[in-house]
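Below is the structure I would like to discuss, written out as structure tokens.
A single protein chain has been removed from this complex, and every other one stays in its place.
Here is chain A:
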Amino acid sequence: MPRITYHQPQGSQQTIELDEPAPLMQTALRNGVPGIVGECGGQAMCATCHVYVREDYLDQLPEKSEDEEEMLEEVASPFDERRSRLGCQITIGEDLEEIEVDVPESQV
């Protein structure tokens, strides 16, 4: 079953298994994972769904769209050229079956 593991800055973690493909952001909201806001509902407009993808999964990620690149410049926590992504732009359960991400300190 596809799954997402969210690691919190204080060290706790939460793994969510998915019944059907879903983006990281929406999955976090539906399951009450703290630290991911998703103000714009997934339109790559608000930069409040920022995550740091863990090393092991980096080479399996889809390319960043121009919209995503633009929003990543506006994130509230430090931008990491390699690991920073928008949670609303990465869907798990299609090409990518599993992922682990670090939730940043702040989204606003």
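The criterion applied here is as follows: a contact is a pair of C-beta atoms (placed from the backbone, for glycine too) under 8 Å apart; a residue touches a chain by one contact, two chains touch by 3 or more; residues count from 1.
The criterion applied here is as follows: contacts and distances are computed from a predicted model.
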| item | value |
| --- | --- |
| Listed names "Cytochrome P450", "Iron-sulfur cluster assembly scaffold protein IscU", "Isoquinoline 1-oxidoreductase subunit alpha" or "Nitrite reductase small subunit NirD", with the criterion being the UniProt name of the chain not displayed | "Cytochrome P450" |
| Residue among A:I4, A:L29, A:V53 or A:I92 touching the omitted chain | A:L29 |
| Chain not shown: contacting residue from A:I4, A:V33 or A:C46 | A:C46 |
| Residues from chain A at the interface with the omitted partner, ascending | 29-30, 32, 37, 39-41, 43, 45-46, 48, 67, 70-71, 73-74, 106-108 |
